[in-house]
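Structure first, then comments.
Showing subunit A:
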Amino acid sequence: MDFIEISQTALLIIIGTVGLALFGMFFGLLYKGIDRKLSAHMQGRIGPPIRQPFRDVIKLFTKENIVPENAVPWIFNMAPLIGLVATISILLYLPLGGFPPLLSNMGDLILILYLLIIPSLAMVIGGFASGSPYATVGAQREMATMIAYEFPLAIIIISIAWKLSLEGVTNVFALSSIVSAPIWSSAGPIGFIGFIILLITLIIVTPAELSKIPFDSPEAETEIAGGILVEYSGRNLAMFYLTDGVKTIVMASLIVALFFPYNLSPLFGFGSYPAFAIDILFYLVKVLLVILFSVTLIRVAVARLKIDQIVYTYWVPLTLLSLVGLICIMWDQTIMANFGLNTVFEMLGLI
Partner candidate 1 sequence: MSMLETLLGTFQTGSGFWNPIVWIIVAALVFLITYILRGFGNKKYKKGTEQVKSFLSGNPEYEKEKMHVKGSNLFWGFTESLKWIFDILHKMHTGNISDYVLWFVIVMAVLFLLVGLM
Partner candidate 2 sequence: MIFNIPFIAVTALVLIGLYTVIFRRNLIKMVIGITIIQSGVNLFLITLGYRENSVAPIFTSLPPGTIVPEGMSFPVPQALTLTSIVIGVAVLALMLSLIIHIYRHYGTLDSKEIGGNEE
């Protein structure tokens, strides 16, 4: 690698980073607006205009940025920034539309799993740093929720990687390999059921990852007055607001990349720029659908759970569900070879 190549790569990464940061923030807020509008319509309200989140951010920027006297100022101010930075950096490892990940060979699925922890961790630490009892209660709830949903999430990610490793895919944790070998194509009938179970689990994990109803007890406005965010105001709150938006995009893109990595351009036979355009559009539609199902619908349909109920939900029913998914996939792989439908038919003398 010579100097020119390195500088070209560096330039690409810099431009890509800036672009993705702006992309993430813009679409995060846009989807937030769409989500609010849709849920309002589902509840028979008119709802705010779609550009309302942008106005909210601008409004927050003009408000006073209060640092409470019980807070530890440097941690209190740093936490929102760190959260936003970590969230945006995940976008660089995710394939968006027809584009491969910008840093495709420099980070993998486990890294994304860990980077997804950082925004929640930043919120937790920010909440603890506010020094308010409400925020502390909210923050410890957020941490408990995090441990809770990480169990099924780990099962999902490891199951997918395990399945791919049996298919002989190299670098099974790299997003680019997962996208290039969609999991549905290699699964048998039982494995297919297994993956559907995993998809359902992941869709239920998403609201907790994003602190949305029914898993929003860390922020529960009606009981602990906003919880983690109770002491935040002004630009610090705006940072958390943006983090939330970007994180929605990240989670939706992750689901899209893991389960629906298909593109439209091969279907139409487009190349070059039309292909980019149609793939990006298709990707945005997929993200919208994922958000519709995993955030909006669940949010409208279900009421908030208590914190011990959240932990129970994730550690018992959902973990068991995802383990069933895992077992289905393992069964598909090992037992179908010996006791598959063909063998069963043969044993019954049908073939």
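A quick word on the picks: all candidates are chains of the complex that A comes from, given by their letters.
Everything below uses one rule, namely that a residue touches a chain if its C-beta (ideal position, glycine included) is under 8 Å from a C-beta of that chain, and two chains touch if they have at least 3 such contacts; residues count from 1.
Everything quoted here is computed from the prediction, not taken from an experiment.
K.L.:
Judged by that same contact rule, which candidate in 1 or 2 sits against subunit A in the complex?
P.N.:
1
K.L.:
Where on subunit A is candidate 1 touching in the complex?
P.N.:
Within the complex, subunit A touches candidate 1 at residues 1-3, 6, 13-14, 17-18, 21, 60-70, 81, 84-86, 88-89, 92, 103, 105-111, 130-134, 136-137, 140-141, 143-144, 147-148, 161, 165, 171-174, 217, 225, 230-231, 233-235, 238-239, 306-312, 315.
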